[in-house]
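Got a structure for you, written out below as structure tokens; questions coming shortly.
Shown here: the complex without one of its protein chains, the others still in place.
Each chain carries a letter (A and B) given by its place in the written order, and its residues are counted from 1.
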Amino acid sequence: MFKRLADSSPAIAISVDGKTVTARAGDTVAAALLAAGIDHCRTTPVTGAPRAPYCLMGVCFDCLVTVDGVGSRQGCLIPVREGMKVETQLGRREAGR
Amino acid sequence: MATEARAGDEFDVAVVGGGLVGVATAWGLSREGCRVVILDEGDRAVRASRGNFALVWVQSKGLGLAPYAGWTIRSSNAWRGFSDLLKQETGLDVSFQRPGGFHLCLSEKELEARANVLKRLHNQPGIVDYKTEILTHDQVKAMLPDIGPEVVGGSFCPLDGHVNSLRLFRTLHAALNARGVTYLPSHRVDAITKEAGEFRLATPYGEIRAAKVALAAGNANMRLAPMVGLEAPMRPERGQIVVTERLRPFLNHPVVTLRQTDEGTVMIGDSKEESVDPSGLTIGVSATEAERAVRQFPLLANVNVVRTWSAIRVMTQDGFPIYDESQTHPGAFTVCCHSGVTLAANHALTIAPMIARGALDASLVAPFSARRFHVQEAG
Partner (left out) sequence: MTAAADLAPSYELVVIGGGPAGLAAAALAARAGVSTVLFDENPGVGGQIYRAITSTPVRSRAILGEDYWDGAALADEAKASGALIVNGATVWSLDRQRLVGVSLGGKARLIEAGRVIIATGSQERPFPIPGWTLPGVMTAGAAQTALKAQGLVVGGRTVLAGSGPLLWLLAAQTLRAGGRIDAILDTTPRRNWLQAMLHLPDFALSPYFAKGLALLREVRAKVPVHRAATIEAVGTDRVREVVFSGAGGTRRLPVDLLLLHQGVVPNVNLANAAGVAHVWNDRQLCFVPVLDAEFGSSVPGIAVAGDGAGIAGGTAAAERGRIAAIAAVRALKPQAAVPDTQAIRQRLQREEMGRAFLDCLNRPADSFRLPEGDTIACRCEEVTAKQVRETAQMGCEGPNQMKAFLRCGMGPCQGRLCGLTVTELIAAERKTTPDEVGYYRLRPPVKPITLAELASLPISEAERKAVER
């Protein structure tokens, strides 16, 4: 869906559901997922419908993911960090995660 | 539901107030075959029914007025049937559950105070016999595995339950709609008179007439009741609630200050402040609620709070319900209480039929007449 303009920003390795994804410095989690062609980042807690980032500006909450073990983080507002563990979030979040 | 009154509409009963108490009573009246009109305020009204904690709660009820315990248990017992009836009519499930509920204590002092309250309550003469046990940390933990180490114990009552109270509110409105009951929002009643055997209720959109009137306007009953020879001394009080995002089920019993709804959100609350400003919100109160919640259930620490709100409790001066019929204006009734969720089954299935018949049944509700306030003064 998205491609990168020729870019020299340093590569940053994160894991998404256990698989390594190469992001770039300056990426947010949501942008890294989009760039990696990952189609949806969560399913809704109401009907289980798949969702993907919609606004990329922090207003829609469709980019919610689990980051380093903490659920329901807004992926479009969080910059990637080397070694970050991102998990897609299925349905309702589990308390304690 | 008709949402406009037409000239010449004739009503058996005008219910003033479209909160839970009003709509539960109106639904019961409609089941009795009455032609009912509900007069309510608009969208921004102060409405306890939109901001409550949704417990159908028995433990601790009745300290200071023993018959209140029996009245509450009656409703708790009627709740299952009530929710089944609503489901038959509307297809909507209000998710009533009665798994037994807890009051959790975070210090020995709190636990001791709790035990004392229960002792005083159950020692009252004439109190109906029901069970509330004091439990140790380990006993609580066996039933609520996620409690934190700071929970020293608590009390448990098997009659306690909860419901989805916003869905209850919607379901009652939907049921009334299906029954063809007239609901008139933005029809704030400013004056009530009785002429030629008929009540006349003045609203900004004209006068509504009805043979009987049931005052269910919450705290506003204080102003309305004297218009028909009744009284409703009130002392409104503010409560604040914190609510989280939807979570997977982790809590099988409601706690008096914390419960997981059928939708998955966790509600945290039960504060009391002397204020009638529903737009005010004290962050420190929310913080206290949150702090206690995290101590009670540490696994909630990282959960997102999506909203907090405050709501004004409909509270009579002594905290107990007022059910009354007017001596000077026969056909006028008051239905007014805190715990309108818990008591909804009674209002629908016990109070409404009495109003339909035109007289309250003293054997059931005499203790709840507002005359009690004068008896105390005289004493």
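Quick note on the criterion: a contact is a pair of C-beta atoms (placed from the backbone, for glycine too) under 8 Å apart; a residue touches a chain by one contact, two chains touch by 3 or more.
Just so it is clear, the model here is predicted, and its values are computed rather than measured.
Engineer: The complex has one chain that is not drawn here; which of the drawn chains does it touch?
Structural biologist: A, B
Engineer: Please pick, from B:77, B:124, B:302 or B:317, the residue that touches the omitted chain in the full complex.
Structural biologist: Answering carefully, the residue with contact to the hidden chain is B:302.
Engineer: For the full complex, which residue in B:89, B:198 or B:270 touches the chain that was left out?
Structural biologist: B:270
Engineer: Per the definition of touch given earlier, which of B:110, B:146, B:198 or B:318 contacts the omitted chain?
Structural biologist: The one listed residue touching the chain not shown is B:110.
Engineer: Which residue numbers on chain A touch the omitted chain?
Structural biologist: With respect to the unshown chain, the touching residues of chain A are 1-5, 7-9, 24, 26-28, 31, 34-35, 39-40, 44, 46-47, 49-62, 64, 72, 77, 79.
Engineer: In the full complex, which bits of chain B touch the chain not displayed? Write them out.
Structural biologist: On the side of chain B, residues 1, 3, 42-44, 49-50, 110, 113, 166, 169-170, 173-174, 177, 183-186, 240, 242, 244-245, 257, 263, 268, 270-273, 279, 281-294, 300-309 touch the unshown chain.
FYI, only the chains that are shown with their structure count from here on.
Engineer: Which residues of chain B touch chain A once you look at their complex with the stated criterion?
Structural biologist: Result: residues 146, 245-248, 250, 264, 266, 297, 299-300, 302-304 of chain B touch chain A.
Engineer: Could you please specify the touching residues of chain A with respect to chain B in the complex?
Structural biologist: 45-46, 70-72, 91-97
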